[in-house]
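Note that one protein chain is taken out, while the other chains of the complex remain in position.
And then subunit A:
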């Protein structure tokens, strides 16, 4: 099944949370990547029928999702907030989900879902005694109990320990391989890279990039990089660097050189050679803009 977003916007008063996004979420695993506050949750809530788009349409195989409770026969939702009925046991929680879906064999379906997330041993305990990762898993089980064609997960790997994370990643990958339409949001590139074949990047409410993860990765490494360099003779190194085309600007600052490299590979290959030829000793080199925010802002500037 496909989730289609056509020119979807959402604003709160004067604040635009999602701005004119058009995308198709097809079978397989799609990662919705973006920094915190980019509008990932807003977008995901609109796909899940828990928020009305201010403009545009969100449909599931052509059927409107907003104000349509029938879509939940095909959609499973794992919300970000960890709250679950703490007074229920994990088993009761998943079973209630199966019963609310009016499945023909609720016990069987619940047992299968609990086994899928490997929560059998803790199933008889109350949810309020669970760790964050266990709550996440029991919520995944409750969302999977009716074997939905579409699964939406909001920051599912948050708060999980590495083993739980690996396990959920395997599970998500397997479901994607089985032809289900899966979308999960995350602000961590490595996370998305490991699970999703397809990545949608959202920055400041705008659809910044779309594509295969290799493509996104390449565009992220190929962007201009800023490096800080400290050496024994900054001025001489600066003149040697600027004479080559791999740097677009070099500035002398109190704390050393600031170099804007336009050709990342050539620059990293060139720097040590230039320094050696000019007889300059390099003391320190550090990337100045490696944080995700600047990677994202580069992508959004490129796409606009």
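Simple rule for what comes next: contacts are C-beta pairs under 8 Å (C-beta built on N, C-alpha and C of every residue); 3 or more make two chains touch, one makes a residue touch a chain; residues count from 1.
To be clear about the criterion, contacts and distances are computed from a predicted model.
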- Per UniProt, what's the omitted chain called: "ABC-2 type transport system permease protein", "Imidazole glycerol phosphate synthase subunit HisF", "Cytochrome b/b6 domain-containing protein" or "Monovalent cation/H(+) antiporter subunit G"? "ABC-2 type transport system permease protein"
- Message: Can you tell me which of A:59, A:96, A:131 or A:210 touches the chain that was removed from the display?
- Response: A:96
- Task: Specify the residue from the set A:6, A:26 or A:88 that touches the hidden chain.
- Result: A:88
- The missing chain sits against subunit A at residues 10, 12, 17, 36-37, 39, 41-42, 45, 48-52, 67, 69-73, 75-77, 79, 81, 83-85, 87-88, 93, 96-97, 99-102, 142-143
